[in-house]
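Pasting a structure here, questions to come.
What follows is chain A.
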Amino acid sequence: MLEIRNLHASIAGKEILNGVDLTIRDGEIHALMGTNGAGKSTLSNVIVGHPAYEVTQGTITFNGQDLLAMKTEERATAGIFMSFQQPIEIPGVSMQQFMRAAVNARRKALGKEELKATDFLKMMRERRKLVEIDSKLVNRSVNEGFSGGEKKRNEIFQMAMLEPTFCILDETDSGLDVDALRIVAEGFNRLRTDETSALVITHYQRLLDYIHPDFVHVLLDGRIVKSGGPELAQEIEDRGFDWIKEKQ
Partner candidate 1 sequence: MNSAQQYIDLYASQRDLICHHSAPVMNAVRDAAMEQFQQRGFPSLKEERYRYTDVTKAFAPDYGVNLNRVQVPINPREVFRCDVPNLSTHLAYVVNDQPLFERDIPYVSSLRQACIDHPELVVKYYNKAATGLALLNTALAQDGLFVYVPKNQHMERPLQVLNLLRSGVDMMVNRRVLIVLEEGADATLLLCDHAMDRVLFLTTQVIEVFCADRSRLDLYELEETHTRCRRFSNLHVHVGSDCVVSHNSITLYNGLTRNTTDVVLDGERSEITLNGCVVADKRQHVDNNTLVDHRAPSCTSRQLYKYVVDEEAVGAFAGKMLVRKDAQKTDSKETNANLCAATTARIYTQPMLEIYADDVQCSHGSTVGVLDEQALFYMQQRGISADEARLLLKFAFVGQVIDSIRLEPLRERLHYLVEKRFRGELNKCTGCALCK
Partner candidate 2 sequence: MSDNENPKPKHQRENEQPSNEFVRRVAEEKYKFGFTTDVHTEVIERGLNEDVVRLISQKKGEPQWLLDFRLEAFRYWQSQQQPSWGHLRLPDIDYQDISYYADPTVKKKEGPKTLDDIDPEVMKTFDKLGIPLEERLALSGTAVDAVMDSVSVKTTFKQRLSEQGIIFCSISEAVREHPELVHQYLGSVVPYRDNYFAALNSAVFSDGSFVYIPKNTRCPMELSTYFRINARNTGQFERTLIVCDEGSYVSYLEGCTAPMRDENQLHAAIVEIVVLDNAEVKYSTVQNWYPGDSEGRGGVLNLVTKRGHLRGVNSKLSWTQVETGSAVTWKYPSCVLSGDGSQAEFYSVAVTNNHQQADTGTKMIHLGRNTRSTIISKGISAGKSENSYRGLVRVGKHADGARNYSSCDSLLFGNQCGAHTFPYMDVQNSTAVVEHEATTSKINEDQLLYCNQRGISTEDAIGLIVNGYAKDVINKLPMEFAVEAQKLLQVSLEGTVG
């Protein structure tokens, strides 16, 4: 599904990633761990096409397509979804308006017709229940005045609406209490199919108790320095990152 080869990327002239290699096949869940500043968020931002990051070397292919040649919105309609670490508030743009534009853009990319207004509202209602999100939130402006937990839940709700094939959960667990974390993680689990792949970025084992990764990678100084199975995450939880650093 996603293939990253020798990826180098920088922001404002400063190199953050220097040679990331990562292959994610259909249906696989990969966890990406690492200390602050290791480049985790840079990697996710580069995958979704954040304009501030410059790719200086390397390739990313998504289902055989050259991802780096695609615009942000083309990557999204191709099925890449990112749950943001800090979802932005957009005052004045209603969730309905916003989701309708997004859902129809995705449908268009899949060669489907635009949803009729009534069908769209029905879909909103159904998906809302999946992530236990209040109808009041859905009637407000995008993320405006939402609490931290509500914002994260709203991200998963949007995932439910857009039915992506590849999801990035960028520190979805940060700022969530245990209950909120469970609801968000269970929502994600309910939504994923056998084909859905994901890249789960996190500091802690906590989230991985709910979302079980097939592979765990450690990112350090802009490169993946260690990969392993789920047991690696547990080892990091117990021993921290320093032992990996020392090995370098």
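As a working rule, a residue touches a chain if its C-beta (ideal position, glycine included) is under 8 Å from a C-beta of that chain, and two chains touch if they have at least 3 such contacts; residues count from 1.
How were these candidates chosen? In short, all candidates are chains of the complex that A comes from, given by their letters.
Worth saying up front: this structure is predicted, and the values here are computed from it rather than measured.
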Numbered candidate touching chain A, per complex, among 1 or 2: 1
Contact footprint of candidate 1 on chain A as seen in their complex: 48-51, 71-73, 76-77, 81-82, 84, 87-93, 97-98, 101-102, 105-106, 109, 141-142, 158, 162
